[in-house]
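A single protein chain has been removed from this complex, and every other one stays in its place.
Presenting subunit A:
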Amino acid sequence: MTRIKRRRRTKISLFASSFRGAHSRLTRTITQQRIRALVSAHRDRDRKKRDFRRLWITRINAVIRGMGVSYSYSRLINNLYKKQLLLNRKILAQIAISNKNCLYMISNEIIK
């Protein structure tokens, strides 16, 4: 009867308790918004990996271009692969933020 419906719906509305306006108050919209939220989360778990890699690449590019004439991210990666250095972009971006000179030293070693 009503008990069962209410129990099911309170479980769902707990998920949507922080949503804005009618999306956290009306039961039918709550179920819809919960589904949409979960779909977005599922899709964006894969997107997150792509987005962060993009961000790291942009940051590395920004720092590397300050190094010399016409040195760029693409050349850096080429040199990395040629010297078989296994640093990934995440680490390179962290190095770029925290300690720029360290990245310059690494890239100078790689160029030779």
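Convention: a contact is a pair of C-beta atoms (placed from the backbone, for glycine too) under 8 Å apart; a residue touches a chain by one contact, two chains touch by 3 or more; residues count from 1.
Here, contacts and distances are computed from a predicted model.
S.K.: UniProt protein name for the omitted subunit, picking from "S1 motif domain-containing protein", "50S ribosomal protein L13", "EF-hand calcium binding domain 2" or "Transcription initiation factor TFIID, 23-30kDa subunit"?
M.R.: "50S ribosomal protein L13"
S.K.: For the full complex, which residue in A:16, A:63 or A:80 touches the chain that was left out?
M.R.: The single option touching the absent chain is A:63.
S.K.: For subunit A, which positions touch the chain that isn't shown here?
M.R.: Spelled out for subunit A, the touching residues are 55, 58-59, 61-63, 65-66, 69-70, 93, 96-97, 100.
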